[in-house]
Each structure stands twice: as structure tokens, then as C-alpha cells.
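Shown below is the structure under consideration.
Yeah, one chain of the complex is gone here, protein chain that is, but the others are all in their spots.
Up next is subunit A:
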Amino acid sequence: MAKYTLLIYGDPAQWEAMTPEQRRAHDVAHEEFRAAAGDRVIGGQELESASTATTLRGFTTSDGPFLETKEALGGFYLLEAHDLDEVLVLAKLLPEVRAGHSGVEIRPVVDHG
């Protein structure tokens, strides 16, 4: 087994502009993802909006996310799975994969033994 993070990126303005119905559909999709993934999900959280981020660069503390891009990190899951294909099948259930303004980045987690 190996650990993967699923990093969910998207346009914060579009996330905030979601109607209550869209928000509910979004949450339902995430519930479906968690149900399908089962105990392969070993962690994960939704993050507050990128405008609440604080960045440390060297000794300078500044307001905002690390990179000034349109798409910001909105949340993450930590998954344990056998291989990348297993993760890909699950990750395709995430609603952010289908929305035009967002996407999911899958990164293996370094195994420090």
C-alpha cells in the first residue's frame, strides 16, 4: 500500500458563488467519493478560502497564498491505496474533476519508513 494526497484546486470566486443547491450537490458528490473510498481515506479537510492564507517566505510573513494564481488549494484528502490506478478511479468521483475551473492533483506521499 502507498499513501497519496488528492489536492483539490479551483477558482475560489466560483466556489463562493455556488448556489445552495450546487453546494448540496457538491457535498453529495464528496460523500459518494468517501463512501467509495471507504477506509482508504485516512485524512482530509476542506480549507478556508485562499484569502485567509498567510505565507512565510524566508523571514517575511505576508498575506495570501504561496502562489498568486487564479486556482487555489481548496482542500485535500489523504488516501491509502495499492496503486495509482486505484486512486484515479476514486478521484474521478470528485466533483472538482468535472467543473471547468477546478481540478485534482494526485501526489504520492514520501514514505519515511
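Going forward, a residue touches a chain if its C-beta (ideal position, glycine included) is under 8 Å from a C-beta of that chain, and two chains touch if they have at least 3 such contacts; residues count from 1.
Please note the rule applied: contacts and distances are computed from a predicted model.
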(request) Pick from "TROVE domain protein", "RNA polymerase ECF family sigma subunit", "Cytochrome c oxidase subunit 3" or "CRISPR-associated exonuclease Cas4" the UniProt protein name of the chain that isn't shown here. (result) "RNA polymerase ECF family sigma subunit"
(request) Pick out which of A:A13, A:V28, A:I42 or A:L84 touches the chain that's been left out of the picture. (result) A:L84
(message) Could you pull out which residues of subunit A are in touch with the chain that's been left out?
(response) 2, 82-85, 88, 106, 108
